[in-house]
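What you see is part of a larger complex, with each chain still in position.
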């Protein structure tokens, strides 16, 4: 049950970078309001906005051994994504592992567990989205798996899927849908820009989106 | 059951602005330690300190339609206050709605649910106090109500009540008590200033508040 | 049941200060991965890194009377540590109490409950690690105890134990182990520095720590 898949497919780097610029909220809408990880996954510092290919890790509770294994599988532009096999807040990851991951071009970590060395990670500019901040240390006793399908914070993630993360949280885009999602996202961004101007000028969404009739049909009464 | 009350009473704008300056902790004490929303309601960025008249929204879980309706009811100086009819973390509100609300003079949003576009809201200076940050999108299918009495994060709030919010959280002041609460708050602020000086000089609260006798009466022993 | 122990032993100030510089994660590892408080205890602002001798407070839920009593027991370099006798999020502590504690040389507060006046505490540079931020006020009706053994956020703490706190959270070091823990911490810090350089240069933890054989023995397969 403990395996490392060494060869994974990744999406087009240009698409990945464009998804990062679009941001989590837009990408999530562009793929039909799916794919966002649970709201308990929060950035350890604000302002980071990244996208990358998922190198997935399935690890036992309180055991961070597989992060060392996963780092060897990293390519520049990847993001580590770790799901414990049962709920755990322990600090799986700190500044030494971040140094190693960063040396291999890793863009960040998404983890449904805890991390530590927050001050160092912040000053290194290595972004992490986690469930908890905890110094509670881990052991290296039980292997898990790398680049297998995982469920992380409520979303099924395959190795090579595109992870987009910013101050709003994290969304996963299936690898083979990345290009289409980006196109939708671009359409949304263009439309939003026009709407933003009209709203800023004082026009109402009720009128821009022509909602008054449908609201009345559904029984809304003004008193 | 889906109604919009178009005419609400508001408190005196000068009183509202003075309550903002007093801050949440002082206002809460000034009205007898009542009115504070549950501690899970947190600001999306730090440093904002505002007060305004509540425009209340009762909305279904996962449905943000009524925010568009509520925005039309806003007057300059108002604060939107949304309670879902059952617990929900979805991101009901983002930068487009904030642009529209801000265009109408809205001072912020208090929501017992989620918001998104955190980076944009921060750069716009549109403060939000929320239960969660989540990109999970919402639908526009079921009307709710605007300016009806709601329960938000454990407090009963009527349209036109004064909402005060800062880094400590959110407190509601009943509209017709706003002036009296402000007077109490001013008395507290003056008294606190005097105490702060004595405490900073090393005097003990035990002596300033004359607590030693009562502690002994209640059985406190020094060993 | 309500007592104040007036005389407590403290660790060597030089050791305490050196533990502060080592930081929470390193100290926690240096004492065998024990002593860290639960992850729900978080700093109210980032960047503080302190250590001090615990002045412990056992207080009823919603009653902050004993903080006044505890402040009289403070010596320069101490940290207040409060555990409610049952779970409580109320705001036990604000800027006036911080002013008083700071006047006596107190370095901070660790509290498994709530605090308020966040903006003031931040501008005063008085760090707090708490379970919640809440303005909900407290009463002064029921005595508790000061400098008795308490359980705070899952850790047993005696008066005079060393508290180390930073952005990662809080760890407690037993008073009579402080010196030995510091020595271990120093060894770790030196070793980490060397490893950091090798990892930054691209070497893998798998090789530095010689993990490949043991992973294979435990059944890890590369595919």
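For clarity, chains are labelled A, B and C in written order, and residue numbers in each chain start from 1.
Here is the rule we go by: contacts are C-beta pairs under 8 Å (C-beta built on N, C-alpha and C of every residue); 3 or more make two chains touch, one makes a residue touch a chain.
Please read these numbers as outputs of a predicted model, since none were measured by experiment.
Each protein chain is a copy of one sequence, and the assembly as a whole in this entry counts 6 such copies (shown in place: 3).
Everything below uses one rule, namely that only the chains that are shown with their structure count from here on.
Separating the CA-averaged centres of subunit A and subunit B is a span of 31 Å. The set of subunit A residues that touch two or more partner chains is empty. Interface of subunit B with subunit C (complex): residues 23-25, 28-29, 33, 36, 39, 42, 46-47, 49, 166-169, 171, 192, 195-196, 199-206, 209, 211, 215, 218-223.
Those residues of subunit B that touch subunit A in the complex are listed here as 1-6, 65, 68-69, 71-72, 89, 91, 94-97, 99-100, 102-104, 114, 116-119, 122, 132-137, 140, 142-143.
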